[in-house]
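Missing here: one protein chain of the complex. Every other protein chain is in place.
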Amino acid sequence: MTTTTTTSGVRVIRDYDRPLWRRILINREFAIIGLLVLVVIVSAVSIRGFAQPITVNYLLLDVAPILLIALPMTLVMITGEIDLSVGSMVGLASVVTGVLTESGAPFEVAALAALAVGVIGGAFNGFLVTVVGLPSLAVTIGTLALFRGLAVGLLGTTAVTDFPEMWTALAKAKIAGTTIPYIVIPFLILLAIFVVVLHFTPFGRGIYAIGLSKDAARFSGVNVERTKFILFMLSGVVAAFAGIFYTLRFGSARGDNATGLELQVIAAVVLGGVSVFGGRGHLHGVVAAVLLIGVLGSGLRLAGVTSDVINIITGGLLIFSVVAASILAWAQRIRAKAGPPLRVAASPAP
Amino acid sequence: DTGSGSGDAGSGEGGGSDNLSITFLPKNLGNPYFDTSSEGGKKAVEEFGGTFAEVGPAEATPDAQVSYINTATQQAVGALVVSANDPKAICDALNEARDAGVKVVTFDSDTNPECRDLFINQADSEGIAKVQIDQIAEQIGGAGEIAVLSASANATNQNAWIELMKEYVASDYPDITIVETVYGDDEDQTSFDKTAALLQSHPQLKGIVSPTTVGIAAAARYLSTSDYKGKVALTGLGTPNQMREYVEDGTVTSFALWNPADLGYLSAFAAKALVEGDITGKEGDTFEAGDLGEYEVGADGVVLLGDPFVFNADNIGDFDF
Amino acid sequence: MVDEAPARSAPPTALELHRVVKSFGPVIALRSGSLTLQSRSIHALIGENGAGKSTLVKIMAGLYRRDSGDFRLHGEDVDFTSTAQSKAAGIAVIYQEPTLFPDLSVTENIFMGRQPTGALGRIDRKAMRTEVDQIFRRLGVALDPDRITEGLSIADQQIIEIAKAISLDASVLIMDEPTAALSGVEVDRLFAVARSLRDEGRAILFISHRFDEVFDLCDTVTVMRDGAYIDTTPIAETTVDDLVRQMVGRDVTELFPKQAAEIGEPLLEVRGLTSPGIFHDISFTVRAGEIVALAGLVGAGRSEVARAVFGVDGYREGEVRMLGAGVPRRNPTAAMRNGLALVPEDRRKQGLVIDASVGGNITLAIRRNLAKWGLITTGMENRAAKIWASRLEVKTHALDTVAATLSGGNQQKVVLAKWLATDPRVLIIDEPTRGIDVGTKSEVHRLLSQLAGEGMGILMISSELPEVLGMADRVLVMREGRITAELDREDATSENVMFAATHASEQHA
Partner (left out) sequence: MSTTALAAPAPAFAKKPGGIGRARELGIFAALVLVVVAATVKNPNFLFSADGWRDLLLTPSILVLVAVGQAIVIITRNVDLSVGSVMGLTAFLTGRLFIDVPGIPIPIVVIAAVIFGALLGLVNGALVAFAKVPAMVITLGTLYAYRGINVLWTGSDQVHPSDLPKDFLRLGTQQILTIPVLSIVAIIVLALAAWYMRNTRGGREYYAIGSDPGAAELYGLKTTRRVLSAFVLSGALAGLAGVFYVTRYGSVSSQVGSGWELDAVGAAVIGGIAITGGVGSVWGAAIGAMLLMTINRALPILGIPDFWQRAVVGVLIIGAIVLDRLLAVRQKRQLIEARDES
């Protein structure tokens, strides 16, 4: 597959520049997964209370909303856009579920309505970004305030805590014989769908093309607007789903649920190797990064490290994850004693 | 049996274990009120020879608290002393902790009664509502418009007090009207700006009640720098160190609070009594709380610290917290 | 043959490169580049796409650092680590691809980083303006110096690049294909300026794929092939054929190999297309087997018509039909489904996803057809891409090579491959051979001819008159957004086309 053969004078072009193992070893995702494994092993050995089955349960329940929302966020960010409104959408969906349940609607209906709100909210973002042509960072700073405002406005001081036992129990239930929560099942289904869509469909090829060059994508018949619109809608609806889960897990619908979640999601997505400029990144890296942040937090808390130090470590990791490549390149250059790197590639917007 | 109780009892059973590792989980870290209560708790724990720890989120949200409750469960601490950010949201996590043998004491802000063993109440809610309304009424002469500057919209205790204040005003001070309740989210700056907005949108306002230490300090700061100083009364719940300046410059005549250090101190002793099996949280149980003396568990597993204390220019110099 | 550049007698040597080597990872861009520029002389550098011309330029500019070899400026060894250093040393460079700040005004673009300043470091806008007016007058440019450069045509951008380089007042002026996007009048003015700069005693390096320009302007010519110096000769002592042989290493056959093709049914019909301010009432037909050229002045709106027909842009009135069926507006996917393909004007921004792999680029437009059960894998893409990359002889290391690292000509081949892979009935091709070397150019022309012969309809936009006259069965001429003439192959002489392209504008102005 990677040989250069010459048959009857026609040059056959190789598929890949580097052998498979080198392509795997030098990629970002590999490093994150490796780090995750390392942190798990070190924590299990050195932190008392970490190596017990219940840890898995707590960990997964904690990171579930981030895991869920990170899926569409990855796609959105690969197109070079961003959705800062997801945390507020979690809150809004939570409130919608709560308000409707309280007013007597069956929980199932309330949850469907919340999902519908997610679709509408996402479509609203999508509309402003694609049809009106506004930068998504600005738009979603606006809807971050708007959705949160609606959530707080709808529910005021109250918190709805009356949800059907069956559903709240399900949100925390463990899969028989394990400590793995059920939420993992919808997550895995969504993950499978997103992986296929992003990495194995023409639509996914379009997503990468848009992120690397919007113009070239459009000239190649990629429907840039529709693609982005769909992704924002997906982002909205998955955030709403996470909101319903959130509500059930805590049994409490509040206007301020999941405040600030957006930055956690984005931090994880970026750590997972998705470029904020778009065009680059893979879902397995993102999933590993969410878990890495979760495991680090859980381990450090167990070790008695306070939240401030955990924040410092999270921030440091994020910085290191992007700077590491530069340091490596720099070290290599020193060794090779070559000139400065190429300085032509223009980088697009932040 | 002291000192070594740091938690070797990995699978601590309920009842008379001697696992005296006690973890305080306030609403958030970096809040002076809870810093003081945790100090009281620490003092108590050191007195009876347990291990003290304070953990907590940076921001006062229930989901972040749940992670810390879970951690405590994994660590199998002896007791967890919590001020709840939400009465319901942290319930399941607390119950799970209790199932794993952790004793749960809430203080300052309660959860639903079925999720904890004891609630250490700083003062009964009626008393808290009453003392604040009585003071503002006295300061504004028993008639006029007042407003409330609260913490976050979902703060359990604040909401309960505000309800009771409204009832008390309606029944005892018919000439006073509560025109608005605003929420400063227990942030300096938000509380500050909300105060300014209150004063502008209600030109007839005679007084502000802020049943939260962050809120009252911010409101006092705004008032002290504005034309309303001395014209609009302010009272509520505050700590003497935060309010000293404003009592001395005349912005604030009086405000109330219990001693948060005592609250933490009592909570720690209650936790100890639970851990050692001296009490179970039944009504009528009694336990010894070091310097504070003996306390009795009331209905619903509530222990009352005492009456709120009113600070004014005459006595504020005696306190340092 | 691969030896030192012979030292010229009379004028002093301004700049000298000797056996310069530069590689990018596994790619050796320059194996042994040598070049000697004399003051008071215009020196041509020619070579196939990918021969290493631009790389040599970038080394002189301080943008790249050479791996080895000598670099002397006015007799002294130099080693630039940044473009600022080369600029300070008196080297002005016009890069192959215009590099302007789209949000800044034309004037600011020309003076960025070296604006005249007054007290407190305040920029002296008036002085700046005066100088711009001067340069523009010299170049005969009627461009508003205060407008932002966003949205300017490549030609206008190139003019700004030229103005920028001239205003630097450098002793060495390097121009990497400055004329690729220009036509007639601008080229003539540029040449006049270049000659006067030469006469002032400067050394000028001129890179171009157009031999007539080389012979018209230059005094000496250096040929490169495969990253190595081949030969330097005075222009008077060589011929096009000699140069071509040196460049390609073989003889190149006829440049415009137009085959006679059977003209068939109408494929693409455009009726009354109008977009206010851009083009008006555009109607034409492209038939099977026919090559229709769309000629006109720079800025006539030809590219805009192409974009509207293909659905990248909208239009207000009119219709586009393929094989009798209406093509919806503003929908490139539908246009592709109807058998249209567009090779756009700006290959780096529009033609290619420049940071994606060669394989990904070639299969981007056919990704839906490649998919089985809606799914697509890299393997499937590579198989398809390999076919087209080999057919067009794209020179690349591997299919996962990033397209940005290919030379301009090879990039153009990738774009062609991408669109031929869609098996279109009508191919719209905007400036098909801009920046392409003779060898490849004749290949592209042969390919277009062959495609027409197979029954494809081709709409070719070109600013090169010989190309238009050599290739087209029919010529449409546009002026200021309108079609002013439709000429059959027999009637299409350079005079007729020029007349239609300029005639009314003289009345207007």
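Going in written order, the chains are labelled A, B and C, and every chain counts its residues from 1.
Assume a residue touches a chain if its C-beta (ideal position, glycine included) is under 8 Å from a C-beta of that chain, and two chains touch if they have at least 3 such contacts.
Quick caveat, the model's predicted, so the values are computed rather than measured.
**Q** Where does the absent chain make contact, in terms of the chains shown?
**A** Taken over the complete structure, the missing chain's partners among displayed chains are A, B, C.
**Q** Touch as defined at the start, partner being the missing chain; which of B:A196, B:L292 or B:V310 qualifies?
**A** Residue touching the absent chain, from the options given: B:A196.
**Q** Of A:L61, A:L115, A:I266 or A:A288, which sits in contact with the chain we cannot see?
**A** A:I266
**Q** Among C:A142, C:A236 or C:A325, which one is in touch with the chain left out?
**A** C:A142
**Q** List the residues of chain A that touch the chain left out of this view.
**A** Contacting residues on chain A, toward the hidden partner: 84, 128, 132-135, 137-139, 141-150, 152-153, 156, 255, 263, 266-267, 270, 275-277, 306-319, 321-323, 325-327, 343-350.
**Q** Residues on chain B that touch the omitted chain in the whole complex?
**A** Touch set of chain B with respect to the missing chain: 29-32, 35-36, 38-39, 58-59, 153, 180-183, 187-189, 192-194, 196-201, 203, 214, 217-218, 221, 225-228, 241-242, 244-246.
**Q** When the complex is taken as a whole, what residues of chain C touch the one chain not shown?
**A** Residues touching the hidden chain, for chain C, are 61-63, 82-87, 95, 99-105, 108, 112-115, 117, 120-123, 140-144, 146-148, 153, 155-156, 159, 182-188, 210-213, 276-278, 280, 295-299, 463-466, 494, 497-498, 501-502, 505.
Keep this in mind: only the chains that are shown with their structure count from here on.
**Q** Please identify the chain lying most centrally, where each chain is represented by the average of its Cα atoms.
**A** Minimum centroid-to-centroid distance belongs to A.
**Q** Taking each chain's centre as the mean of its CA atoms, how far is chain B from chain C in angstrom?
**A** Spacing between the chain centres: roughly 74 Å.
**Q** Taking the mean of the C-alpha atoms as each chain's centre, how many Å separate chain A from chain C?
**A** Their C-alpha centroids are separated by 41 Å.
**Q** What does chain C use to touch chain A in their complex?
**A** Chain C residues touching chain A: 24, 26, 63-67, 81, 310, 312, 331-333, 335-336, 342, 344, 349-356, 359-360, 363-365, 367-368, 370-371, 374-377, 382, 386, 389-390, 393-394, 396-401, 404, 418.
**Q** Touching residues of chain A toward chain B in the complex: what are they?
**A** The touching residues are 48-50, 52, 54-55, 58, 62, 152, 156-159, 161, 168, 172, 246, 250-252, 254-260, 297-298, 301-302, 304, 306-308, 311.
**Q** For a test of understanding, state which residues of chain A touch chain C in their complex under the given definition.
**A** That would be residues 2, 10-17, 196, 200-202, 205-206, 208-209, 212-213, 215-223, 279, 338-340, 342-345 of chain A.
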